[in-house]
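In this view, the complex is presented without one of its protein chains, the others remaining in place.
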Amino acid sequence: MSISAPLSSGISAEAVRRRLHGQRFDLPGIVVHVALLLSLLFSLVVLGVLVYDLVSGGWDVFASRFASFLSGTMRFAASESGIAQALRGTLWIGVFVVALAFPFGIGAAVYLEEYAPDNRLTRVIDINIRNLAGVPSIVYGILGFAVFVKTLSGLTGGRSVIAGGITLAILVLPVVIITAAEAIRAVPDDLRQGGYGLGATRWEVTRTQVLPYAAPGILTGTVLSLARALGEAAPLILVGAVVGRLGSNPGLFDIGSLDQRFTALPIVITYWAGLPQPDFRALTAAAIVVVLAIVLAANAAAILMRNRYESKRG
Amino acid sequence: MSRPRGTTVPTHETVAAVSTRPDLRRGDEGEGAGSKPLVFGVEDVSVYYGGFRAVRNVDLAIGQQEITAFIGPSGCGKTTMLRCFNRMNDLIPSARIEGTISYHGVNLYEDGVNPVEVRRRIGMVFQKPNPFPKSIYDNIAYGPRIARLDGDMDELVEQALRRAALWDEVKDRLKDLAMGLSGGQQQRLCIARALAVDPEVILMDEPCSALDPIATGRIEDLMEEIKSSYTIIIVTHNMQQAARVSDRCAFFTAEVNETSDTRTGILVEFDRTEKMFSNPADERTENYVTGRFG
Partner (left out) sequence: MAQLITSQPGPGLTSADLRGDPRRMRKETVVRGLLFAAAATSIIISGLIVYSLVRETWTFVSQVDWALVWGDGWFPRRGQYDIKTLLVGSLIVTVVGLAVAGPIGLGAGIYLSEYASARVRKVIKPTIEVLAGVPSVVVGFFALTFISPEIIQRFREATPQQTMAAAGIGVAILIIPLVASISEDAMRSVPRSLREASYGLGARKVTTVGKVVLPAAVSGLVAAFIVAFSRAIGETMVVFIAAGKSGGSLFETNPLEPGLTMTAAMASIASGTDSVVGEALTFQSLFFVGAILFVITLALNIVADRFVRRVRERY
């Protein structure tokens, strides 16, 4: 306290303090801050309202006939309809995405990050992948229709879940590549150098050092892509998923009928959402809750997993 | 564990015989019969990164079971030069080498030579300890496994750790993650990891620069110990270290190019370490080792 007295100038400590504290009330600052915060919270509110609205809309269906809703087929009467065929289609689409998009996507990412020479071809591939990621999903539907429904109908059976599954695998492939490449890029170079220094080949370094380290990041990206594929409808409409009542109902694991016509959860939602009868509203909401449960659970798991690893590794 | 060995005409070149340039010829006091067989012969090597020449016209001779130190100011190309000996520079797409480096008479850069095999025989220890995110055991076993060396892995791991003077400290926690070790222990682990693939040469790039003096001392002791079985090249910024551990010393510096604003590394002097530190032939060496420069 002894030195707080002014030395020579006539300014009192109180005056200095007042100046340093400045204006207490920064109105524009506060207004902007609040506006920004509100726009941030908007997403949360929307998500909350959306989930609440749909869960409450579909609740009756779950409460009154959960099992028959899951195991039922598509009927004229809402009270008898169920999503068994849609679940089957969605399951098989998931299988195709996992079986095709994951290995091809991770393989391409490994090539681009670990192997590719810095030449023209590599740059073309790189730019091409980023452009593919921006192509609207319905255009992939056109690809699926022209190639897998028409040209290769002998292999796919035409408008089948095979054609739909391959199309969605292609749709998410660029995203799988981009996220996997990002995860691989984050692997510290020390590890690679250590491996090479001991006489490991490129593939040995990749398999034993790079991929294990990048695995959580790659897994996050792949799960997010899978979730995206399971929620897609537009390409499936083009590929000929049945937007209407589907008669056949083969078993979940009946591989022999994979070349038959099919439907999937997002397609059933689209169809029911367009029906005028109010009973189908509740049914649509219930189907949406099922799809949201699958997709959001996958999303949340992937995001949490990534955040955990990020904070662990600093 | 045996490895196929060629049976061509033995050529007992010696280090003293290789260089014709007077400034590179080994000091002649007391050498003669004692000169070691030659492991590496470096002739007129220049290294480029794209269009940039990082080092030029280097001639060197590395003797067997000796410790050779590379010293010189930052950016003069010591690391660049070192990484040529096990073709680590192949991993940098822009890097290119001119001249020849022969290893027991075989040009390391000739067609048919496989960098992977070269690196197995010529191990490397890095500036920052870089243990793999695996157990201590798996770190050591990594090299032998990929090289498909057969035999009792437990025994091999133990021997490698013993050679690196780390066994007693870690024998009870071989399954623990290597990252739990101290920095000095990690670096000795990296040395043990390199020894486990049974190399002949070990390249060390400032292996102690991330360590405290005590850990540094232990690594220096270790080098002294294993030198009877291995040929070692070490890059260091630490004059005392170079003077303490090395048999021979190569002093590099960077010269500014007149035409462009770039710097290219050159080898100034290469001689026995005592000579380099007591009676260097070149003024620049003297300035550097006495701390007047760099």
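Note that the chains take the letters A and B in the order they are written out, and that residue 1 is the start of every chain.
We adopt the following convention: a residue touches a chain if its C-beta (ideal position, glycine included) is under 8 Å from a C-beta of that chain, and two chains touch if they have at least 3 such contacts.
Since we're looking at a predicted model, the values are computed, not measured.
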Problem - Omitted-chain contact residue, chosen from B:E43, B:E169, B:E200 or B:E274 - result: B:E200
Problem - Selected residue (touches chain absent from view) among A:G94, A:G165 or A:G231 - result: A:G231
Problem - Option touching the unshown chain, where B:A160, B:L181 or B:I232 are the choices - result: B:A160
Fill in the blank from the handout: From A:V61, A:I170 or A:A183, the answer for touching the chain not displayed is A:I170
Handout entry: Contact footprint on subunit A, counting only the chain that is left out
Key = 26, 28-29, 32-33, 35-40, 42-44, 46-47, 49-50, 53-54, 57, 103-105, 107-108, 110-112, 115-116, 124-125, 127-132, 134-143, 145-147, 170, 173-174, 177, 201-204, 224, 227-228, 230-234, 237-238, 240, 243, 266, 269-270, 273-274, 281, 284-285, 288, 291-292, 295-296, 298-300, 303-304, 307
Problem - Hidden partner interface residues of subunit B, rising order - result: 1-13, 37, 64, 103-108, 110, 112-114, 116-118, 120-121, 144, 148-153, 155-156, 159-160, 163, 195-196, 198, 200, 229-230
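Definition applied: only the chains that are shown with their structure count from here on.
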Handout entry: subunit A residues touching subunit B - in the complex, by the definition given at the top
Key = 117-118, 190-201, 204, 208-209, 212-213
Practice task
Could you pull out which subunit B residues touch subunit A in their complex?
Solution key: 86, 88, 91, 93, 116-121, 123-126, 128, 130-133, 142-143, 146-147, 190, 193-194, 197
